[in-house]
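Sending over a structure as structure tokens; questions will come in a sec.
The other protein chains are all here in position, but one chain of the complex has been omitted.
Each chain gets a letter, A and B, in the order it is written, and its residues are counted from 1.
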Amino acid sequence: MSNKTNPGNFLEDFRLDQEIRHATPRTVGWGDVALYTALYGSRFPVPSADSFARKLGLKRAPVDDLLAFHIVFGKTVPDISLNAVANLGYAECRWLAPVYPGDSLTAVSRVIGIKENSNRKTGVVYVRSQGYKDGDELVLDYVRWVMVKKRDEKAALAAERVPTPAMVVQPEQLRVPAGLDFTQYDWQLAGSKFGWEDYTVGEKIDHVDGMTIEEAEHMLATRLYQNTAKVHFDQFRQSQDRLGRRLIYGGHIISLARALSFNGLGNGAFMAAINGGRHVNPTLAGHTVYAWSEILDKAKIEGRSDVGALRVRTVACKDQPTDGFPDKDAESKYLESVVLDLDYWVLMPRK
Amino acid sequence: MSNKTNPGNFLEDFRLDQEIRHATPRTVGWGDVALYTALYGSRFPVPSADSFARKLGLKRAPVDDLLAFHIVFGKTVPDISLNAVANLGYAECRWLAPVYPGDSLTAVSRVIGIKENSNRKTGVVYVRSQGYKDGDELVLDYVRWVMVKKRDEKAALAAERVPTPAMVVQPEQLRVPAGLDFTQYDWQLAGSKFGWEDYTVGEKIDHVDGMTIEEAEHMLATRLYQNTAKVHFDQFRQSQDRLGRRLIYGGHIISLARALSFNGLGNGAFMAAINGGRHVNPTLAGHTVYAWSEILDKAKIEGRSDVGALRVRTVACKDQPTDGFPDKDAESKYLESVVLDLDYWVLMPRK
Partner (left out) sequence: MSNKTNPGNFLEDFRLDQEIRHATPRTVGWGDVALYTALYGSRFPVPSADSFARKLGLKRAPVDDLLAFHIVFGKTVPDISLNAVANLGYAECRWLAPVYPGDSLTAVSRVIGIKENSNRKTGVVYVRSQGYKDGDELVLDYVRWVMVKKRDEKAALAAERVPTPAMVVQPEQLRVPAGLDFTQYDWQLAGSKFGWEDYTVGEKIDHVDGMTIEEAEHMLATRLYQNTAKVHFDQFRQSQDRLGRRLIYGGHIISLARALSFNGLGNGAFMAAINGGRHVNPTLAGHTVYAWSEILDKAKIEGRSDVGALRVRTVACKDQPTDGFPDKDAESKYLESVVLDLDYWVLMPRK
């Protein structure tokens, strides 16, 4: 193999507290916004219209929170997960400032944990990844852990550590975008009349609509994020894989589920945090994705009467409408139709 | 069903003269322009190049007239046609001002007619929908009627009325974009040497080229317009449908036919009005679309020697090249290959 190509990092290449400045800075533009709309059909009004965003005190429409997430995430792939076996989890993910068209994003990760598996062939790497705009303003911060192959089974690890990410981002850690003021919120233009007060803990909502995924769509999305994970793109090699098919980037399903959740959570204007997320079954092109949500918690925001936070669990399913809220079986094992279990906070206007 | 999701309006929910402010304001951007080009390959020069548009007195390239139409149309879907059985017709559609990247669009509809069908299960709703930019400048105005289900067969309607939209928009109602001056029109750069004088009423033109449609394409387009009609996206549920397939948004076919019409009507620079349009057969992914046009009428524009109007009928077909001008059979029934019959006015430079 040429020494010029990137073999990615294997388990024994990571060092505790190592800091990795990721490659490929990326200016987010109006084109990304349009493509994001075309890929998911999202109708949340803040990223949809400058006019709407300005009435809320923002300078213009920020890009969708998940678009910023995917772009930052994509940068980490060549260094963190090129030799991944599985993406195990997310935690402590917070959006700290809106990203606007024209902002240039970069990403840095710090290795916060390493643990070899007992088979000595793989192990788990934990990183805290951070996205910055214009070089120094932190916009996104999250922990991710991923199972990574070892290059050499016999290699010894310098040091191991297993961190314990928080199960839930505390409400006081949620950041309301600077300048945001929901007091002039136009409920009718937003498309839903339900505000923070109208949701109750334990309430379940079927988001009704379904979206079938095509190969071209998930690949366009994943390339847009400059995510290079091979399993999404190379059918020739994937035909030798267990499923025989290209796998869909998990983040594509998160974005689809979030867009579907508009029908029922239409005023969940901003994603403020992800408490945890798991891709519990693979999704392939041809599958139709549905989603339902449960309200896990509600929190006031200190000093604010215009905005509150809802903790939402959104479950996405494949080829399974969600009026029956498909979830786990009697042994607490996810049904085969369930593909995503995402626990997150949204900011919603109060009345 | 959760009370949080939008069930859409059923026939008995509409009231005569009711005004509906539609949700999801939308800033049209440069990304939409690129996606529109990628979806249809349109070569009309005015929306293609700022430089060309500026020589005609515009501030820059406006977005394609149909892109503005689809975005406005998309907003009306959740309120007007979520429970539609069929989209029956358009009339009195006029473009009143160009839309530029950066403009924020909103839409409002007024219910101008309601009529229950004799089966009492469905009825027809007539609306006049209007698109605005920046809150108050009217850019698009059209009448549409659609067959909608009743929620409850036994429900009585408060009042009924059947409006009679004009069969044809009168030439004096056509709006030439403010500032537009065709006297410096660059015929060679535009790609066609034929002007308004060169077309004769009754002339038929085969647009020659064909375009095959993929599922990913029509879904990207329809989501770009934030059009939520379920039949376009959900293969799992559509597999139970009569055709067993996702249906393509009719507007996608209109845009394809318009793009194909460049080859023969290359200087039909602006769509000024739609007199009427019918989607006479469904189009599915895999179909190849062809189109032909007939010149129905010609009109001068009052006080202008640089611009004239052509009334064009464009017929689109599936899997049927159009050198034989496929149309209706001996019983005046559309051939199965015909999918669209669109009657509209274009503005064309004069020599």
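Here is the rule we go by: contacts are C-beta pairs under 8 Å (C-beta built on N, C-alpha and C of every residue); 3 or more make two chains touch, one makes a residue touch a chain.
Since we're looking at a predicted model, the values are computed, not measured.
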Report task. Among B:216, B:273 or B:316, single out the residue that touches the unshown chain. Result -> B:216
Requested in this report: Determine which one of B:131, B:264 or B:308 touches the chain that has been left out.
Outcome: B:264
Report summary line: Touching the hidden chain, out of B:116, B:181 or B:206, is B:206
Query raised in the report: Which of B:8, B:31 or B:326 touches the chain that is not shown?
Result: B:31
**Report entry** Chain not shown: contacting residue from A:92, A:214 or A:343
**Finding:** A:214
Report summary line: Had the left-out chain been drawn, it would touch subunit A at residues 1-2, 4-6, 21, 23-27, 29-32, 34-35, 78, 101-102, 104, 106, 134-135, 214-216, 219-224, 226-228, 230, 233-237, 246
Query - Residues from subunit B at the interface with the omitted partner, ascending - result: 29-35, 37-41, 43, 45, 48-52, 61, 101, 188-192, 194, 198-199, 203-212, 214-217, 220, 263-266, 286, 288, 319, 321, 323
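We take it that only the chains that are shown with their structure count from here on.
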Report summary line: Chain-centre distance (mean CA atoms) for subunit A and subunit B, in whole Å, is 36
